[in-house]
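The complex is shown incomplete by one protein chain, all other protein chains being positioned as in the whole.
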Amino acid sequence: MKDTQKFKRHVRVCMGIFITLFAVLIVYLGYSVLMYGEKWFATPYNPRLHSAAESIIAGSIYDRNGNRMVWTEDGSRQYAGNADTRRALSHVLGDAYGKSVGAETIFAKYLYGMDKDILERIKDIGTGQDKNGNDISLTIDSELCEYIYDQMGGKKGSVVLLNYKTGEILASVSLPAFDPQTVGKDTPEDTSLVDRATMGRYPPGSVMKIMTAAAAVEEGIDIKYTCTGEDIIEGQKVTCAGGTAHGELTLESAFTKSCNTYFANLAVKIGGQRLLQEASKFGFNKEWNFSDINLYRSNFEVSEEEGDVAWAGIGQYNDLITPMHAAMIAGAIANDGVMMEPKLLKSVDFNGYTQFNYTPAKAGQVTDAATARTIKKYMMEVVKSGTGTSAAVKGTTMYGKTGTAEFVEDGEVKNHSWFVGFIEDSAHPYAIAVIFEGAGYGSRYAAPMAGKVMARAIR
Amino acid sequence: MSSEIYQTVAFGMRYWFILIIGLMLLTLILVSRSEYRERKAVMGEVGQYIGYLEIIGGADDVLGERIGIMKENLVGNSRSADIVIADPSVHKNHAMINRKKGRVMLIPLNGSDTKINGRKATHPHEIFTGDTVSFGEIEASVYIKPQEEEEPHDDQA
């Protein structure tokens, strides 16, 4: 071992490697805590939240109209309304026992006053207010949620209503639901703790045609095709609902009538990779990191087989979407292609002072404004003369798309009933997504529900 | 009540700790860096010397002074020389001391008064450790560093 110069060079190289490693450590530490710290903190596993609950009087939760939904009395959480009200709001509010993740946990740092800085703390000790947390107002309309819960009639599924200009969530209801007041003692055995709106990943079925059509419009593809009710794409059979033959179709009429065989061919024409690209723009496969809700990832993939691409284009294959995401997409089409970030927290108040007001944020641009307007036209036809006529709302124009998503349960083929849509009303810029799990055709169950809810929302 | 005092004080002292530790770190980095640079500069210079001249006679104010010898040196009394001997009897370009092929040569310039071990030198002549050289009135003893070698290991006798 003779060469000192070379040795020194190697040592210097190692020094460079060490410095880089530690720089990575520093950056990763800072980045992950700043980006994900809130998410890590606001989980039921965090014993600090429970210990805070013991010494601090948690603040109240109000809805957007000032109705108080939850408050603390004698050390325990009290809820407005009856058992049905509590169930309607259960997933949005969450519970105080850590069984579910809702506003109680996500906004715990406000409710328990953990976000106060040193001057506020000193002031609060002085005025004897230090044991109180902040009150928060959510964007939710609790009466609308109650109505939705009632109208769903116990059927499994979810309804989400958003303001597509600001991203505010006006309603997010998921059935089956639990009772936040009693869930501490009786943990339900079924899936009622799951918030289907944000955690339920379903095949979108024909609702996916919105994305496929957008890709076609962007690429300038408008095929002419005659539908005979069924078609074979590279060995895989594609059929239209009920085997109906739709006849000669263009993109607009195929969309209005929700023709599977047309869109299957269209998907193949667009190509798997291009569809994948479009889906990514629409937010599929993205790990959402929103501040107000925990939204599960939607899924879209393709394979080398044209048959798979065809099915993926009409919302089957391995496509998965959450009702929240579906509502976001409908909203994006309404909003010239701009998808807004869903917001649940409207404001934080302490002692009458508003300390924090939410600000709308963009989540992405799913498509360009011109394409969005074209799709809007198609969606208008769907409700006017197509599969979504039962979603019509008196006094305003409803735009939408129905979906009938096939899935297999216990060897049986069943259908989820989907409807997504929106209305154009500057006072009520609302988008909606409805799904009834395993109920049947989109036009038969989800569409009329959407019409009813929307009518109620603009009352 | 006292628990609240503790909570508030502890909460407030976060800033203090960040400040102090940050300052500590900053000072540590800055001071160690400046010491490293200084040291490197000086030792670098020292490393380049192949030997030195020690003044043993001629002028009292520079007696005992050691001047480093590099690979190529101009001996003279002006500031631009490599080996500066500030004495009127020393010319501006008095002599050169160069090392070529391991041999250190003293090269008198332009008829200057340069002696090696008492005898006048008119041509380039090799000098060794222990020699006495004089430039004008100034006498200096020569020390040449032996060539560097690695420390031997214990089991390599």
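Quick notes
Order as written gives the chain letters A and B; numbering starts at 1 within each chain.
Basically, a residue touches a chain if its C-beta (ideal position, glycine included) is under 8 Å from a C-beta of that chain, and two chains touch if they have at least 3 such contacts.
In this text, contacts and distances are computed from a predicted model.
For the chain of the complex excluded from view, the name given in UniProt is "FtsW/RodA/SpoVE family cell cycle protein" [choices: "V-type ATP synthase subunit D", "FtsW/RodA/SpoVE family cell cycle protein", "Sigma-70 family RNA polymerase sigma factor" or "ABC transporter permease"].
Only one of A:R48, A:K123 or A:K237 touches the chain withheld from this view, namely A:R48. Counting over the whole complex, subunit B has residues 2-3, 5-7, 9-18, 20-25, 27-29, 31-32, 34-36, 38-39, 42-43, 45-47, 49, 52, 54, 65-68, 150-156 touching the chain that is not drawn. The chain not displayed touches subunit A at residues 1-2, 4, 6-15, 18-19, 21-22, 24-26, 28-30, 32-34, 36-41, 43, 45-48, 51.
Definition applied: only the chains that are shown with their structure count from here on.
Taking each chain's centre as the average of its CA atoms, subunit A and subunit B sit 73 Å apart.
Those residues of subunit B whose C-beta lies close enough to touch subunit A in the complex are 4, 8, 11-12, 150.
Residue ranges of subunit A in contact with subunit B, taken from their complex: 2, 4, 118, 121-122, 125, 130.
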